[in-house]
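The structure under discussion is supplied below as structure tokens; questions concerning it will follow.
With one protein chain removed, the remaining protein chains of the complex are shown where they sit.
Order as written gives the chain letters A, B and C; numbering starts at 1 within each chain.
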Amino acid sequence: MLDFLAEHQLYIVMIIVLMIWAGFLVYLFRLDGRISKLEQSVKK
Amino acid sequence: MKHVTFSAESLKKEFNRRVIFDAISFSLHEGESFVIAGRNGSGKSTLVKILCGLLSPTRGSVRVNVEGKEVAPDLLFRYIGLISPHFNMYEEFSGIENLTLFGKIRGLENNIVHDAEELLRQFNIFERRNDEVRTYSSGMKQRLKFAAALLHRPEILVMDEPTSNLDEEGIATVRFVMEQQRQRGILIIATNEKDDLKYADSILNLDEQRPAKSSS
Amino acid sequence: MKDFSAPAIHIFFKDSHSELRTRYAMNALLMFVVTALALVLFSVGNEVVGTDVLSGILWVIIFFSGMSGLSRTFVSEEERGTVVTLQLLSRPTSVLLGKLLFNFVLILSLNVLIAVLYLLMVSRFVILTPSIFWVTIFLGSCSLASSSTIIAAIIAKANTKGTLYPVLSFPIMLPLLLTVMNATRLSTEGAAFSEAFGEFQILVSYTVVVITVSILLFSFVWKD
Partner (left out) sequence: MKSATAKIGLVVWLTLVISAGILFPMVAAPQKWYELPIIPGLEEKARIIFFHVPMAWTTVVAFIASTIYGIRFLMTKNLDYDLRSVSAAGLGTMFCILATVTGSIWAKFNWGSFWNWDPRETSIFVLLLIYGAYFALRSAVDVEEKRATLSAVYSIIAGVTVPFFIFVMPRIMTGLHPGSKGDPQGAGPVVQFKMAPNMLLVFLSSLLGFTLLYFWMFNLKVRASRLEFHSQQPQE
């Protein structure tokens, strides 16, 4: 795995981009959860 | 008697967005006494802290004017004496040490030791002046607080539950202090004892003041 | 200025007097120093350890000893219910300056004690430029006292006082800890006094900046 990455360096960059992407998705989902909770509390 | 005015202008305090009190305004002059009445938890102590400049109000302001000069908010403490359950003595020091220490930190010009001994005599703890405060009974501690509050001859004396922990004789002394203060300046008492009400020129009842609804 | 400094000095005397009577911070601090030193001696044993590691360890001991005692200045007022007492006696700035002076004297004597013990007990730790070493101890105490005092004031108002203190202090103190470690390393390498000027400049400016900001912010913390 490590050897493969050391040889194909573009994949390292790809991993990093995906990681940032994943971070943003986590943020999006948490925001989504918060807003759903708010909607429920407004309905009550 | 010095000319002193003390005014609270539309004071409001919130904790965690719960309104403790709102729109409290009053104005006092030398020779007047003012009673803040209310049950425990009605915000008496909070109001007292704000009046003494120990806590900032959410809205409104406290203004003090001595001899025609406005007192800066951070110098309010020089004109105020407070007796309160939230205000303790240094227990590892003796009674007289506490008083001289307070005088020195305040930077009093007069003979601090002489004045302190005088006050200790007046409050009947002179014999125990060299004992550490932690050995005092709660009544004695309360009387020492009176001495500490009067040491700098404050223009405004604020008492929070002054008669708690005191026996008959102690209460008589408190009455005497109250009379004396009214001849020197302004007296503010926060209490839930019916007896104290008769010393008031005006009364603020926090139980009636308390807003039922919370604001947002 | 005298308006602020005179009450501050009396508050300092009050704290020192009270400390001498109760030995509240002192006993804990002394025990901590002895324990930490003993642990270091045990773990080092007969190993050959470089002087840069040894100068690091010295400041680790100092940091954690400080952490066990310096927060007391404000926490003890909070616990005894004497915060209001002090608030009624003087302006916030005077209280801060008094407490700062007390913390400074406490940590300076502590650091001198630790340094002397460390020099005596760790034989491989040899100082070639004593002037750098002792100036570092002095300036290090100034900057440690300045940052620990305002953090202690914050901590005194929080619910979990003890555990939070090192957590809040460490990131604030790290630049100064790295600097004093580096200066100590220079003193063990026999560098000339002028070589440590940069370090001293950092320590002095750190102290000045932190004290200035503390004075500006303290009344917000102090008045609930």
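Following the convention adopted for this analysis, a residue touches a chain if its C-beta (ideal position, glycine included) is under 8 Å from a C-beta of that chain, and two chains touch if they have at least 3 such contacts.
Predicted model only: the values in this text are computed from it and were never measured.
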Chains shown that the absent chain touches, full complex: A, B, C
Touching residues on chain C - with respect to the absent chain: 147, 150-151, 154, 157-160, 164, 167-168, 170-172, 174-176, 178-179, 182, 198-199, 202, 205-206, 209-210, 213-214, 217, 220-221, 224
Hidden partner interface residues of chain A, rising order: 2, 5-6, 9-10, 12-17, 19-20, 23, 26-27, 31, 34-35, 37-38, 41-42
Residues from chain B at the interface with the omitted partner, ascending: 14-18, 56, 58, 214, 216
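Here is the rule we go by: only the chains that are shown with their structure count from here on.
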Distance from chain B to chain A - Cα centre to Cα centre, in angstrom: 58
For chain C, residues contacting two or more additional chains: none
Touching residues (chain side chain B, partner chain C) in the complex: 49, 52, 54-56, 74-75, 77, 80, 82, 84, 86-93, 101-102, 104-107
Residues of chain C touching chain B in the complex: 3, 6-7, 10-11, 14, 17-18, 21-22, 80-82, 84-85, 87-92, 94, 219, 223-224
